[in-house]
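The complex appears here without one of its protein chains, the remainder shown in place.
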Amino acid sequence: MKTDTKLLMLIVVFGLIALAPLLITQESLLNIVIMTLYAALLGQAWNILGGYGGQVSFGHAAYFGTGAYTVAVLQVQFGINPWIGLAAGGLAAAAVGAFIGLCTFRYGLRGSYFALVTLAFAEVLRILSNSVDFTGAGVGLLIPLERSAANFQFLTKAGFFWVIWAMTLAAFLTVWKIGNSRFGAQLMAVRDNEDAARALGVNAFRVKMGAIMLSGFFSGLAGVFYAQYFLYLDPYIAYGAAISVESLLVPIIGGMGTLFGPLLGAAFLHGLSELSRAVIGDAPGISLVLYGVLLVIMVLFVPRGLAGLASHLRSGKRAVSQAEGGNDRA
Amino acid sequence: MLEVSNLRAGYGAVEVLRGIDLSIDKGEIVTLLGSNGVGKTTFSAVVSGLMQPWSGSITFEGKSIAGLTPQAIVDEGLIQVPEGRHVFPNMTVRENLELGSYRRGRANRSRNIEHVAEIFPRLRERFSQNAGTLSGGEQQMLAIGRGMMAEPHLLILDEPSIGLSPLLVEEMFSLIKQLNTDGLTILLVEQNVLQSMEIADRAFVMENGEIKLSGIPADLMDDPELQRSYLGLA
Amino acid sequence: RAQAAPVKIGLIHPVSGFIAFSGSQCRAGAEMAIADINAAGGIKSMGGAMIEAMLADSQGKPDIGAAEVTKMTEAGVHGIVAGYSSAISLATSQEAAKTNTPHVVDVGVSDSIVTRGLANTFRFSPGYGKVAEMAVSNLDTINKTAGSPAKTAMIVHEESLFGTGTAELLSKQLPGIGIEVVDVIKHANPTRDFTNIALQIKSKQPDLIIPANYYNEYVLLARTLRQQKIEAMGIYSVLGGAASNLQFVNEFPEAAELIMDCNHWYDPKSDLALARRKAAEAKGLIYTYEIFLAYNAVAFLADAIERAGSTEPDAINAAMASSTWDQHGMPYGPTKIVNGQNESAQPVNTQVQKGAIEVIYPAEFASAETVFPMKM
Amino acid sequence: MTVLEINGLCKSFGGLQASQSVTLTVPQGGITSLIGPNGAGKTTLFALITGFHTPDSGSVRFLGEDITGLPPEAIAKRGMIRTFQTVQPFAGQTVRENIAVGAHLKIRGRAEALAKAEAVARQVGLGDRLDMDAASLTVAGRKRLEVARALATDPKLILFDEVLAGLNPSEIRDVIPVIHAIRDEGVTILLIEHVMQAVMSLSDYTWVLNQGAIIAEGPPKDVVSDPHVIEAYLGKGMAERIAKREAASA
Partner (left out) sequence: MPDSAIIIPSVLNGLTTGGLYALVALGLTLIYGVLHIINFAHGALLMLGLYAVYFLNVQFGIDPYVALLIVPPAMFALGYALQRGIIGRASHGRDENILLVTLGLSIIIENLSLFFFRSDTRTVDTPYSFDVIEIFGAFLPYPKVVAFIGALVTAALLWLLMSRTDLGRAIRALAKERKGAQLVGINADHVFAMSFGLGIACLGVAACLLLPSYYVNPQVGGGFVLIAFTIVVLGGMGSFVGALIGGLIIGVVEALGGLFLGESLGQIGIFLIFILVLIFRPTGLFGAKA
């Protein structure tokens, strides 16, 4: 697909999504759309570093939580308006990204080592936020209820919809630009072969730093959104493993290193979860069993992620890639 | 010994082998020539079970082996030394050799290691070095040595001379000749046309996924077509 | 006679995920309440309308809990009983507030749940402010009665909202009753090993050990105290200890003996309460506090609906706010709601004696005499 | 003028002296070759020059400046690019995208970089495989890709590590003019090669490395008759063959 076709598609897709609050009257459905966009944002943030940069992170909660706590702490402790907190949250998360990047890329951590170290950083932040007072420690932080748009607490879900829509669109446009720029080309080169990239003059360290900061920034925005939507944070919600897992699950299901993957992945996962709950009802855990089974089945039949499937359907090829050698057993 | 007829295979929807017919008799050295990308490696991969044929038959020592798993084919004594070496980089030279007799020739493992070390004294010096840190040429020796460990009946060598110094290439070709004299049947896939023709009993030339020419080297060397497109003469 | 339209009560509990045990206990208790009410003729003021439960699983996550609230309000729910955990209760009550849907918190002990000024949010059981206050004053009485042998205490608490909040209040108030807090140890969930904590207790030799943690950690702690041969005058746990958990008492009778607990507990002198316990145990349930608190949360809501005679949110909320309901079998007295909180709710002190859980304090509910200090 | 000046470069791996005080120079504008038996330390020397290994001692000067110990990307930016003996394509990306990574060293814009990639691909004979996945190229195709990526950076000096390995004689004959053309554009070339046919017809000057040390240097036709070189590297058969060919072409 040509890059300008992608941009066009992006605009069309987000244009269609923008119709949601106009067409959907049920708040619960709109909520699903909102949470799907939110998951797509988290996933796209991860995708920048993991999918395009090849640096698989198990600790994206570090950025999410930082964004969330930043906006909450500024409000609760300093009375600073959450719209300012929004920017501060994104930037603080990017700064955490820069710090983690410095500690890891500088010392040549790669692959599994990198993945686990990011997780360790998220844990360190969780434990810290559990111990210091200004985050409310284990008690958590409750953002006071003052519903008004000026206060980033909308009266209706539609208000929240527009915020998450804009954030997600920004993330997707950024990734589109990555796929179409020198930075992106260098990032993907580092992903595919760092030595070869460096031999061609790519400053791998700088490129990875750029990616981790961008990635952190968008995760941080997701955190800000979460904080304002639910108004309560504790260390597990903010820095727990669940966010890190969701961040990577979404783009992997959707297709790593693809522009639309995170959106497909988010829609699929939310659809799956709604479906399994609708089918099973409320026998404890059984709907989750179904969810797990469907997940495995989906991987069995769609091994290259949903975006991979989509591009295959479009080009009408068999579901095996040429590059992987078709019926090659290797 | 090996009988291939009308073999077709490819990647995805792209057909690379479009009906290959080829045969090797016991005790022969047969060389398979062809320009880059014509499908020689694909052919080796299909014969040794790494890839499934689309159609056609492969018979080895009277038994059909088309579509068998690689390990079943190894059991039959058909061993491939792959292009690109594919040695185990995280393991020592000795361990690489030991694994060569994972399925065949295990009983004679230590004797065979000794044998390989005699052929390639360089490997002996590097027995406890990780294969990943060997030089390109050393890795090539190791790959051949590993293949020898399985006491093959038929050895397929895919571009064994790649990356070897002229002296070693020379030595390798005489080694291949030597192995053959000792009773091993060999299929040699090569770009080094001149030298492989010198030792081969018969040669096949592949083009467009088919065998274009075949015969004994002396005759083929005079073929103007071959001279032009493979020897760079005229 | 035409069947009156059913009254829909939403039950949102974490029946899967990391707090699934408590969540399913809550659900079981709530469902028992609904069954009992229906068996007794439903909501009589509404023509015997049956109560219909709408079930949802929050999976232990506030966001899912809130989403379930939205779905339920759209499906015409008339009241919601939810939470178990404070974090989830905060999210569900706030979401329900948008539609003014009556919302009763069953267990969540955080006081911020009811202090946010949400007109739809009620809690029938005590919050941890009240629990800690009672824990201290009851302890004072117990200690004084025994001639004030206990001078020092050590608090061991889990790190989340309930443990931290409780520990904070306790460590502020204990010095006021002449008990010095020699150390406060906060630990993670899960903590895989309690030896360190036991060693610290051993080296500080407090008269009292005060744990405030969840069941898993409590089991390990109690076991380790024994292995490390630690002796104290008493183990006095606050919210969630052995002395109010029948499973622990059954599985570790020796370790549990004489441990005291300040916790939610039913009134052992109330026939109503005993009958409910029996009914629950007949179903194979372990009668933990989640069961009777959720039971009462539902019954309290149903009583309000009964008195409101309508499913109008405002009417139900008003009925709850003015409730004087007393059919709870709890050591509470008649309900008295202030800002959504039942002010008459209180914890009691229990002690394990000869393998049974006895109420020892306040005196009017006591089923046994306090044994303190315990001789080990 | 010398482009590259290596002085007393040493490197050892554990007990193995892979590079023993190597000193060599590469003059501007020509094609210099580096030959030597397998395991002599040629690739290691390339890695030392381009910053992938740090030398134990010795120095590397490029265009008159000391670049010893600089990271690979800094060296590449100054205009020295290496290729890899074990080819390292960006698998999963197309040939065009692979080459564009090189082009981006000097070019910021995406479209221009892609255009440059296309031009370079044509130059090295990959023009018909631009949209193929680099992973599905044959070994020889990947070698060309290595060359193309390096070329796309507009280098001043290219280090080729066995880019002709795996080509048959007629293909080698086809590639030789490509390399000449690169040199004619003003790019200095240092190449490692075992294909003597190419070494002979391409290079102006040859260095011979054996067991980490330089054992001979000079114009190729002198070097191939050096008995040390014949003994350590060429072998009698090849020496004779070369002599015969030289005689025939003379």
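Chains here go by letter, A, B, C and D, matching the order in which they are written, and residues are numbered from 1 within each.
Operating definition for what follows: a residue touches a chain if its C-beta (ideal position, glycine included) is under 8 Å from a C-beta of that chain, and two chains touch if they have at least 3 such contacts.
Please read these numbers as outputs of a predicted model, since none were measured by experiment.
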By the document's own contact criterion, which visible chains does the hidden chain reach in the full complex? A, B, C
Residue in contact with the excluded chain [from A:A120, A:A170 or A:L275]: A:A120
Just one of C:Q3, C:T145 or C:Q227 touches the chain that is missing; which is it? C:Q227
The one residue from A:L86, A:L233 or A:L249 touching the chain left out of view is A:L249
Touch as defined at the start, partner being the missing chain; which of B:L7, B:I58, B:I79 or B:V193 qualifies? B:I79
Omitted-chain footprint on subunit A covers residues 103-104, 107-110, 112-113, 116-117, 119-121, 123-124, 127-128, 130-131, 138, 241, 245, 248-249, 252-253, 256, 283-286, 288-289, 291-293, 295-296, 299-300, 303-305, 329-330
Residue-wise, where is subunit C in contact with the chain that is not depicted? 16-18, 20-21, 23-24, 159, 185-188, 190-193, 195-197, 199-200, 202-204, 215-216, 219-220, 223-224, 226-229, 247, 251-252, 286
Against the hidden chain, subunit B presents residues 48-50, 69-71, 74-75, 79-82, 85-91, 95, 98-100, 102-104, 106, 130, 146, 150
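What we mean here is this: only the chains that are shown with their structure count from here on.
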Please compute the C-alpha centroid of subunit B, do the same for subunit D, then give the distance between them in whole Å. 28
On subunit B, where are the residues touching two or more other chains? 11
Among the residues of subunit C, pick out those that touch two or more other chains and give their numbers. none
State the interface residues of subunit A toward subunit D in the complex, per the touch definition above. 180-182, 185-186, 188-189, 192-193, 195-204, 322-323, 325
Over in the complex, which subunit C residues touch subunit A? Could you list them? 15-16, 20, 23-24, 27, 55-57, 59, 61-63, 66-67, 70-71, 73-74, 87, 90-91, 94, 110, 112, 116-118, 159-161, 163-165, 186, 188
Residues of subunit A touching subunit C in their complex? 26-28, 31-32, 35, 127, 130, 137-140, 142, 144-145, 226, 229-232, 234, 236-237, 242, 277, 281-282, 284-285, 287-288
